[in-house]
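A protein chain is absent from this complex, but the other protein chains hold their places.
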Amino acid sequence: MNSLFQLSSLSVDEIQHLLDVAEQCRQGRFIDSEKGKIVANLFFEPSTRTQYSFNTAEEKLGMKVINFNAQASSMQKGETFYDTVKTFESFGIDAVVIRNRQDEYYKQLQGRINIPILNAGDGKKDHPTQSLLDLMTIRQEFGHFDGLKIAIVGDVKYSRVAHTNIEVMQRLGMQCFISGPEEYRDPQYDYIDFDQAVKDMDVIMLLRVQHERHEQAMSLTQEEYHARYGLTLERVKAMKDTAIIMHPAPFNRGVEIADEVVECRKSRIFKQINNGVFVRMAVLKRAMEGR
Amino acid sequence: MNSLFQLSSLSVDEIQHLLDVAEQCRQGRFIDSEKGKIVANLFFEPSTRTQYSFNTAEEKLGMKVINFNAQASSMQKGETFYDTVKTFESFGIDAVVIRNRQDEYYKQLQGRINIPILNAGDGKKDHPTQSLLDLMTIRQEFGHFDGLKIAIVGDVKYSRVAHTNIEVMQRLGMQCFISGPEEYRDPQYDYIDFDQAVKDMDVIMLLRVQHERHEQAMSLTQEEYHARYGLTLERVKAMKDTAIIMHPAPFNRGVEIADEVVECRKSRIFKQINNGVFVRMAVLKRAMEGR
Partner (left out) sequence: MNSLFQLSSLSVDEIQHLLDVAEQCRQGRFIDSEKGKIVANLFFEPSTRTQYSFNTAEEKLGMKVINFNAQASSMQKGETFYDTVKTFESFGIDAVVIRNRQDEYYKQLQGRINIPILNAGDGKKDHPTQSLLDLMTIRQEFGHFDGLKIAIVGDVKYSRVAHTNIEVMQRLGMQCFISGPEEYRDPQYDYIDFDQAVKDMDVIMLLRVQHERHEQAMSLTQEEYHARYGLTLERVKAMKDTAIIMHPAPFNRGVEIADEVVECRKSRIFKQINNGVFVRMAVLKRAMEGR
């Protein structure tokens, strides 16, 4: 059963194959290829990109889509997460897409839910389809991964995007660094000074300052953060000619990224969002194999 | 016009026929058989099973589905329930599915709304599709209804499931009992001691303790309820070999049902949920007749 919980469980070959399928999707293949299959989107955390990108991918594949609204569900009467997922399985549908605030929520489902589960983000742990769309964007740009240098800048400690990306990018031969305020650093990764990173990297990947996840306030004001770690137009000028800017979004304009940088020539931010639809088509197709 | 408000308005033959159609649906018939028809789901109370089970049934039939979100609607500007339903009728759609907190809400619609209305639960009165899925589950198990003994245990007084079920089950020849705390009993039904029921019944149907419906607190703590009326593994062992456990869900694990009983060999709880999709396909097909 082709669930997808963590990218770390896929081999390099499997990942490259998923990216190949995603490229075919981008070229217009596989429209309505999963007609008749039913999928439910269970999002227990606010989401725009991941949720509606999955929704768009499902529609492109011709699937029948059930969108769950947790706020108006029996969870208001105390129903548990497991029982909610088990209910959808019992409807006889073909797959569920799940986002949940809890790290590794899927461990309580494994072996008990017998339809494919696609992880659309668990707590601060994993976000496999986000990493896939990042990889697709990098591969489109450079044609390969080997030897490329990336710095992931900002709230690395609490970012599922950072954790998932660094693990898989290292396996693909990339050199990964982190940068940003000391309080956000994860000591297991190589640190690089931000202005040094701007000059040396092939990819600068910015992370959002996640105001809503931090109980305590950040030690820097937003203005200080922007001055020290924000990607300004001046810093963009210091980047290598071939280097690109990425961000999983949503972004805080004027904090980690200057307003005028969001859609600048080096930015691939909206390209990433576009690729998100195609990698999600690819993982949905994989989940439907043999059903 | 084939609305469905109350099961009590259907003859025994009509009910058996609906169950026959539901069985055909379970065997994979009628997929996309209502292509082009448009249905709207109007849920004014939180729901998981009923709402998304109708949604799944509609998708399986190939219908076009409009899901109404009351929280972001003109009801926020004071629009009435009747005017909301009349608006959907005016769109020219083919049917509406409605859940509403008010007992017999449909009386204000009858004769004024000229498309089929499927009742997905009204206050503490009726829940016809829930009863149909219960009947389908019992018929699958025993092949007939006549002479079977059922005890419905718990919050009978405020349960639309209990009222609808007892009326129709008695017509089908079943012997119905109620059990549970004195404050929840309805004097019009035969009472049976819970431990006696466990030994004698063919079906033990548990009801959820509806914390959110009771203005006053229950006189028992959750632990006391579980000790006296909870279906524990010990009590399951005292049940007849052929007897089964049912629950309309959502359930409170550790209150009316022990955690380890939910998915035990005798439990038909998730089977009921599965059947829910098929009985809803059947009532939707009935509603579409002649349209």
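We call the chains A and B, going by the order they appear; numbering starts again at 1 in every chain.
Please note the rule applied: contacts are C-beta pairs under 8 Å (C-beta built on N, C-alpha and C of every residue); 3 or more make two chains touch, one makes a residue touch a chain.
Source: prediction; values computed, not measured.
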{"item": "Sole contact to the chain not displayed, among B:S9, B:N69, B:Q170 or B:Q196", "value": "B:N69"}
{"item": "Contacts of chain B with the absent chain, listed as residue ranges", "value": "36, 38, 40, 64-69, 71-80, 83-84, 86-93"}
{"item": "Chain A residues touching the omitted chain (full complex)", "value": "31-32, 43, 46-49, 51-53, 55-56, 59-60, 67, 69-71, 208, 210-212, 249-253, 270-271, 273-274, 276-277"}
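Just so it is clear, only the chains that are shown with their structure count from here on.
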{"item": "Equivalent-chain rotation between chain B and chain A, CA atoms, steps of 5 degrees", "value": "120"}
{"item": "Approximate Å spacing (C-alpha centroids) for the pair chain A, chain B", "value": "39"}
